[in-house]
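Note that this complex is displayed minus one protein chain, with the remaining chains in position.
Naming follows writing order (A and B), and every chain is counted from residue 1.
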Amino acid sequence: MRRGMRITAAVLASAMLTLGAAGCGGKKTTSDSGGAGGEAKKTLKVGLAYDIGGRGDQSFNDAAARGLDRVKSELNIQTKELSAKPDEPDSDKEARLKLLASGGFNPVVGVGFAYTAPITKVAKDFPNTKFLVVDADQCKVSGANVEGACFSEEQGSFLVGAAAALKSKTGTIGFIGGVNVPLIHKFWAGYEAGAKAAKPDIKVLPAKYLTQPPNFNGFKDPALGSDAAKGQLDAGADVIYHAAGGAGIGVIKTVGAAQKLAIGVDSDQYNQPAVANVKDFILTSMVKRVDVAVFDFVKAVADNTFTAGTKKYDLSNDGVGYATSGGKVDDIKAKLDQYKQEISSGQLKVPTS
Amino acid sequence: MPHDEGEPAVRLTSITKRFPGVVANRDVNITVRRGEVHALCGENGAGKSTLMKILYGMQRPDEGAIEVDGAEVTFHTPADAIARGIGMVHQHFMLADNLTVLENVVLGAEKLHGIGAAAGRKIKEIATQYGFDIEPNRLVEELGVGDRQRVEILKVLYRGARILILDEPTAVLVPQEVDELFGNLRDLKAEGLTVLFISHKLDEVLSIADRITVIRRGETVATVNAAEVTSRRLAELMVGSELPSPETRESTVTGDEQFSVSGLTVRSPEGRAIVDDVSFAIHLGEIVGIAGVEGNGQGELIEAIIGMRPVTAGTVRFAGADITQWSTRRRREAGIAYIPEDRQRHGLVLDRPLWENRMLGHQTRPPNARGPWIDRRGARADTTRIVKEYDVRTPGIDVLAAALSGGNQQKLIVGREMTGNPRLLIAAHPTRGIDVGAQAAIWEHLRKARADGLAVLLVSADLEELIGMSDTLHVILRGRLVATVDVTDVTPEELGSAMTGAEPADGATAGDTA
Partner (left out) sequence: MPAWVAILRGLGPRQITLRVGAPIIALVIALVITMILLRAAGVDPFNAMTSMIDYGTTSSSVVEILNRATGYYLSAIAVAIGFRMALFNIGVDGQYRMAAMLAAVLGGAVALPAPLGQILVIVAAMLVGGAWAAIAGLLKVTRGVSEVISTIMLNAIATGLIAYLLNPARLAEVRPGSNNVATPPIPESGQVPGFELAGGTVFGLIVLAVAVGIAFHVVINRTRFGYDLRISGLSLTAARASGVDSRRMIVTTMALSGVVAGLVGMPELLGASYQYSLNFPAGLGFTGIAIALLGRNNPFGIGLAALLFSFLDQSSDVLQLNDVPKEIVLVMQGTVVLTVVIVYELVRRFEIRLQQRAVAAELAAGHVIAGEKPAGGPE
C-alpha cells in the first residue's frame, strides 16, 4: 500500500470508529446503591440489558429505563444497565446476559425482541435467575424462569389513527416509521385501519420509513425525521404519526413549526422536555407501557409472585393506549373510547400488517 | 580571474562527518575564493551532497570548521546559512506552478519586502542587475525549464545570497539552455557573487568553472585550475583509475532487420499527434539513436513500442512478427528489454529489496519464476550475480532499492535488462544523472551487447552519447523524424541546431527516413 494512502486510510478508519462512538452518545450507566437506610427487601439486584440505542433514545429504551427508575425509587432495589453495540451478533447479547446473571444480578431484563433467543438460551444455565424479555418475539418464550412481555402496538395505533382522521382538516394524514422492520409495520397497519374506520374517505399517505436495516439511524437521527416530515407536509398531510424513536423528535419539531399536528409514540411525548416548545402541536401519543412491564416484572419477583410465560399488554389492560395530555382529543374522546371498548372485547379486530 | 588576496568566501577545514559505520566526509578541505565559480566534482555517493548539506546548515560536521568571509560560523539550520548569505538551488525545482514568479519568489520571505509592489520592484532590480529576463507577474506554469531554474536562482538572490550552491543544475537542461545558464552564472560572477557548482558533466565543469575540486569516497582528491586540466584527467581523478580509452568502433551492423516501425502515430486524448507517422528500422548488431529536445514525442514513441501506450496508426514489427497489438508482457517475453527513462517510476519499485526489483519485467520467466510460482532462490542467486558482474555497490541484495544511489540503481536495471538473452533493447537515457564510472561501464555493456548482435534503440539527451554510440541517428521534432544524421561527421552543436529545427545541420540529410 502506498504511503500517503496508508495514512489516509488510518485517518478514515479512526474517523469511522470515532463516529461510531459519537453516534452512540456516551451515556453513562447508573448504579446507585439503593437500600442505604431503607429496609432490605431481599437483596435483589436488577440487571437490565438494552438493545441498540440504550438509555436516552427518547423512545422505547427510555420507557424501559423509566420502569427501572421506578423500581429503584419505589422498591428501593439496586439496578445496573448495560447497552448493546450496534450490529452485534446474538452471541454478544448472550454474553451480556451471562455477565449480568453470573454477577449476581437477579432478575435480569432484556429490552428488545432480539433478546428473545439469547434469553431463552442463557436462562437454562441460570435456573435460579428470573428473566424478562420485553417485546418477546412471536410472543413466545420457554423456560420456567422466563417471562415475555408483548405489546399490541397495532391496537394503540388504531386509536391514534382514528384521532388523526377525525382531526384532519385537509383530509390527508401521514405516517413516518423509523426503520422498515415488521415491528413498525404493526404501528402502520393499526394506524391506517383506525383512520379508515373513523373516516372512510380519509387519504393516508404511504408509510415513509426513514432507513432500511441494518441501518438503524431511522430510530436515532432527528434530521432524517425532519426531512421526511417536510415531505409529508408538502404532500398535504396535516396530522403526522411517527413511530421513529429519537428521529421522531425531528418529526414533531418540524410539524410543530408548520403549525400542524403530530402524534407521538411509546411514551406521552407531550410531557417530554425535548419537544416542550412545540407541545401544543402534539395531538396525542400512542403509549406503550414498557415501563409498566418492567416494573411489574421486578415487583412480581420481589413479591415472589413471578409466573413464567408470556404476558400480553394491550388495550384491555392499558398496556397500550393513547395520551390525553394537552386536551386536544377531549372532544373525540367518546368516539375513541368506543373503539377501545370494541377492540378490547374482541368485537373489532385490528390488522397487524 | 579573482585574486588570491582577501578572505576567501568559504573555507572548509578538516571537515569530517561520520554516520554510524560510515565516514561520509573525511578531512575535507576546500577554499572557495570570492567571486569565482568553483565546481565540486565526484561520483554519486562520493560525499558531495553531504558536504553541501553541511555548508547549507542541514547537517553539522563532527569535526572541522566552516569559515564564511573569514569568520568561523556554526550553522544549525539552513536559515542560519541564508542569514550568512549562502543560498542553495536544488536539482528538483520547488516551485508552485499556479503562482506567479513574484509569488514564488516571495513565498516564505514575505518579511523582506512584503508581497506587493515593493517586492516586484526588488525582483525587477535583481533581474536587471544580473541580466535575468523574467517578468514577475507571469505564472510559473507558463515558463520553460530554463526560466524556472532562473526563478529558483532569483529566489535565492532575493533572500540576499552572495554565495550560491547549485546542485546539478544542468541535468534538466538542453544544450542551448545550458549556455544561457552559464551566461547568467558569468553575470553573477561579474557582480562579485560566488558560485559553488556541483556536477559530474566534465565538459560543462571545464567550460564554466574557474577551479575544480574533486571528491572521491568522502575525501578531497585535488583542487585544480580549470584551465590546466583535461576532461580525461578529471574523470580519472574522479574514479581513481585510468579510464578505458574510447575504441574506434567497427560497425557490427548486419543485414538482418530485427525491428521496425512504419507509419507509427500516437495521438493524445485530445487528438493531437504526439508521435506522427514515424518509420525506422533496427538491424541486428545496430544501435539506432533518437535525438530530440525533450517533449518532442520520444517518450511516447518508446511507450508505444513497449506497449504501454495505444497506437493510433501504423505497425510495429519485431523478429518477423507484427506485434502492434501485443501486450507489454508479451513483448517483454518475446525478448524486448527496456531501460526506462524514469528509473524511479518505471524501472524500480523503490520500497522493495533489490532481488525483487531484479524480477521486475522478468517476473514470468526463469530464473525468477517456475510455473505460477516465484522462484525466490533463483531470483536471489541471479541478483547476486548481477550485483557482482555489473558492480552494483550495495551491502546486500536485501536492501531496498531506495537505499541505492542513482548510478547503482541504474546499473542494476541495466544488468537486469541485459539478462535473459534480449533480442531488442530499448534504452531511454541510460546514463542520465549517473557518475562517469557507471556511465563508462554502461556504455561498455551496450557495445558488447551490440557486438553480440543485439539491436538497440537509444534515446538520450546526452548528445555526445548519441553521437558516440549510435550507428544510425535520427532527429525527432514535434513527433516527426525530421533528419538522419551521419554520426561520423557531426558535432553536438550541429546536432543541437537540428533538434531545435533551426536549420539542417551539416552532415544531416533532411526529410523522412521512411
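Convention: contacts are C-beta pairs under 8 Å (C-beta built on N, C-alpha and C of every residue); 3 or more make two chains touch, one makes a residue touch a chain.
Bear in mind the structure is a predicted one, so any value in this text is a computation, not a measurement.
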For the chain that is not shown, enumerate the shown chains it touches in the whole assembly. A, B
Of B:Leu99, B:Leu112 or B:Met308, the residue that touches the missing chain is B:Met308
Missing-chain contact among B:Arg138, B:Arg317 or B:His346 belongs to B:His346
Which is it among B:Ala65, B:Met94 or B:Ala403 that touches the chain not included here? B:Ala403
Touch as defined at the start, partner being the missing chain; which of B:Thr223, B:Thr312 or B:Thr384 qualifies? B:Thr384
Touching the unshown chain, subunit B contributes residues 19-24, 45-46, 217-218, 239-241, 244, 306, 308, 327-333, 338, 340, 342, 345-353, 356, 359-364, 369, 372-374, 376-377, 380, 384, 387-400, 402-405, 408, 437, 440-441, 444-445
Extract the touching residues of subunit A with respect to the undisplayed chain. 1-3, 5-7, 9-10, 12-14, 16-18, 20-21, 24, 26-29, 31, 80-83, 85-92, 95-96, 98-99, 103, 113-114, 135, 137-140, 150, 180-183, 212-215, 352-353
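As a convention for this text, only the chains that are shown with their structure count from here on.
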How many angstrom lie between the CA centroids of subunit A and subunit B, rounded to a whole number? 73
